[in-house]
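See structure below.
The full complex has more chains than appear here; those shown keep their coordinates.
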Amino acid sequence: MDEIGVRRPPTALLALARAALQEDVGRGDITSLVTVTEEAGARARFVAREELVVSGLEAARAVFYEAGGEEISFAALAGEGERLAAGSVLAEVEGPARPSLAAERVALNLLMRLSGIATLTSRYVEAVEGTGARISDTRKTTPGLRLLEKAAVKAGGGANHRAGLDDGVLIKDNHLALAGGVTEAVRRARENSPHLLKIEVEVESLGMLEEAIEAGADAVLLDNMTLEEVGEAVGLVRKEAPGLLVEVSGGINLRTVRSYAEAGPDLVSVGALTHSAPAADVSLEVEPC
Amino acid sequence: MDEIGVRRPPTALLALARAALQEDVGRGDITSLVTVTEEAGARARFVAREELVVSGLEAARAVFYEAGGEEISFAALAGEGERLAAGSVLAEVEGPARPSLAAERVALNLLMRLSGIATLTSRYVEAVEGTGARISDTRKTTPGLRLLEKAAVKAGGGANHRAGLDDGVLIKDNHLALAGGVTEAVRRARENSPHLLKIEVEVESLGMLEEAIEAGADAVLLDNMTLEEVGEAVGLVRKEAPGLLVEVSGGINLRTVRSYAEAGPDLVSVGALTHSAPAADVSLEVEPC
Amino acid sequence: MDEIGVRRPPTALLALARAALQEDVGRGDITSLVTVTEEAGARARFVAREELVVSGLEAARAVFYEAGGEEISFAALAGEGERLAAGSVLAEVEGPARPSLAAERVALNLLMRLSGIATLTSRYVEAVEGTGARISDTRKTTPGLRLLEKAAVKAGGGANHRAGLDDGVLIKDNHLALAGGVTEAVRRARENSPHLLKIEVEVESLGMLEEAIEAGADAVLLDNMTLEEVGEAVGLVRKEAPGLLVEVSGGINLRTVRSYAEAGPDLVSVGALTHSAPAADVSLEVEPC
């Protein structure tokens, strides 16, 4: 639990909050300005209206800080990644009514989206429990929210793949087509990339997999393979290149994920974690104080 | 269809594209830099992998323009709001391979999200067809993407509610609690808000509705009422205050929306249009050229 | 009166102050740096050198906060909208001399301009006292200072018209020419604008006024009409469309404003409030401390 009090949130979160508030508030929260007095105070509670895994409370806190500075206190009553039952209180806010009301919608928009991602991720993670495979996100995130959404995946128990195009080499079908095949692409990458980045290759067949192993890839992404192919591919890797990391991806959903995980890969990556998670249902209950 | 060629996209879209690219590309698209030559060209097609309603092509175009300037051409093959069958091509891109590959993911992230919203909206719009009620969005949008998401709702046939807190007075339960009731809140709003803004009041009972009518509200939002209550409320308004706009909201979904629409309101607003629309499935197929 | 002490001003005011200081200070206040020691302190008083209505003290406070942080205290001795006699003290500042001197001119530039607007507005408001008409501003404000100038108009007793092009529909002569007349323009607006925005039409004759009433406009702007025409127009509206708001505008000055107000409109809007108000005369008297 957060101490009851006020700390300045990190600069990057404040910048996000500022842009989001500017987008929503525009030239002013007219309704609050004309119906609520400047002196009025409010106490508000974020309440889960369904079971959920929490993510985004730090972002919500930044929104209130940006809106009202040190005059609004924000107390988190749950931790990042905590699973809450319907009816639980996530956080309490207290301070002047006007900035609190102006910040409400933006804070909820962030909290609901991020908790939605954490909650969906946790379902995938549960689905593969015991298989040894980890659930990973992708770069299919909302523009502007990547780091928050990746943190939400982590809160849900998932692993994070690359944060962007600059912290890992992932050679995909399009690169292969343009580079002239797996062997040449891996050779170029080995020669030119910074020495602390691993090289992963997307393969669509056992033949390509063998070529990737041969070329010295550090990891392979089995893309859109059938379950049988995945099984064979994992077997091949474990036998021929035991240190190689194996990732599976492509159209995997909650019903099929366990089968893929049982085929033995290290990672199963799922775009839907971030591009199609429904918002978690959270409301803000306000009372005068 | 867009002319095949290059126009500079609006400044605001370019700024969004720039921030999104910076978030994804970071210090450089290393994989493309090390595997693809500077001279390589690419031709790519955005292909719908399921039936969808298009939105976001202008945003996708801005991403490619920001990444590659006038050297990348972007030809839209479908219009905003057009319904496409699975397999249809939304747009074609052609230019140097490196910036095209660097822009791919960001463009897809925008296009899939916005087309997802347009597609979901169109389902709600179809569901209420013939009832006279319009489907409206809310302020439950993604921080940073409000105007694009509201345009996607429009592309799907929906209506736009307030763009922010400054272009309409909407007195909600929290304002009522702090202002001391409907009558006083409407009076204050009438006295202090700019004269071109209408005043809408959220009501939860027939009693509050009558008070809102009496106070001279311009519109009412029936929040979380049962179907029966909505019916009665609409009847009351049509009789006593024929010019009053009636909006219904609260936990309405695709199965229930028609019943609410048939109860006679002017607008049914649905938060899920923007906060829980699954991404539309679109892929980018690249070939050397 | 403000508490003697230091609060962080709103982010938007600080951003304005920062830009203004950067414009004036550039790479440093050389004169103060070379003639005043780092340890020197200063106490300064803003003094009205003529009768004025105060506006802009919050902006002035932000300038000193931005220049000197919490080391400079700023105590407002008058309230926004208060009328002061010549010789009155508006505020007192105390802190390190160097940043105080660097901030002086920018703070005065804001305070003098905004108090000038409030003072001029108050003259118009007095001129129409008792007529029932309100004095309103326009969008003829200084680029970059709109919200502050509109607050100054309010401080002077005036009403605020639209804050921008997005919080109201105001169909002017140019739109009418392009849309093909009042009836068609209002019809299009009714169909496409967000439902919480009212529709105002600028009319130049009784014929256009009747067309606007017929078309269902929510408000009309009588532009550049003679006194007689305004009288007739108001009569027509009160009889045929009692709920319709009537605004008068066009070349109205302090000598003529009362006659127009007596003709019965709801609002008289005056561009000169913001585009031609002479600065109020305020000086800053500094002493070592």
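Letters A, B and C mark the chains as written, and numbering starts fresh at 1 in each.
Here, contacts are C-beta pairs under 8 Å (C-beta built on N, C-alpha and C of every residue); 3 or more make two chains touch, one makes a residue touch a chain.
This is a predicted model, so every value here is computed, not measured.
A.B. asks: Beyond the 3 chains sitting in the coordinates, how many copies does the whole assembly comprise in total?
C.D. replies: If we count every copy in the full complex rather than just the 3 shown, we get 6.
Throughout what follows, only the chains that are shown with their structure count from here on.
A.B. asks: To test your reading of the model: what rotation angle superimposes chain A on chain C by C-alpha positions, in degrees to the nearest 5?
C.D. replies: A turn of 120 degrees brings the C-alpha atoms of chain A onto chain C.
A.B. asks: Report the chain closest to the protein's overall CA mean, measuring from each chain's own CA mean.
C.D. replies: Smallest offset from the overall C-alpha mean is found for B.
A.B. asks: Specify, for the interface formed by the sequence copies chain A and chain B, whether it is same or different in terms of residue numbers shared by both sides, with half as the dividing line.
C.D. replies: Mostly same residues: over half of the interface numbers shared.
A.B. asks: If you average the Cα atoms of chain A and of chain C to get two centres, how far apart are those centres in Å?
C.D. replies: From the centre of chain A to the centre of chain C is 45 Å.
A.B. asks: Roughly how far is chain A from chain B, centre to centre by C-alpha average, rounded to an integer in Å?
C.D. replies: 22
A.B. asks: Which positions in chain C touch two or more other chains at once?
C.D. replies: 163, 166-167
A.B. asks: For chain A, which residues are in contact with chain C within the complex?
C.D. replies: The contact residues of chain A facing chain C are 18, 26-28, 66, 69-70.
A.B. asks: Tell me, which parts of chain C touch chain B in their complex?
C.D. replies: 159-163, 166-170, 194-198, 200, 218-219, 245, 247, 266-267
A.B. asks: Can you tell me which positions in chain B touch chain A when the two form their complex?
C.D. replies: Residues 16, 19-20, 23-37, 40, 42, 97, 101-102, 104-106, 108-110, 112-113, 116, 139-146, 163-175, 177-179, 185, 188-189, 191-194, 197, 271-272, 275-276, 278-279, 286-288.
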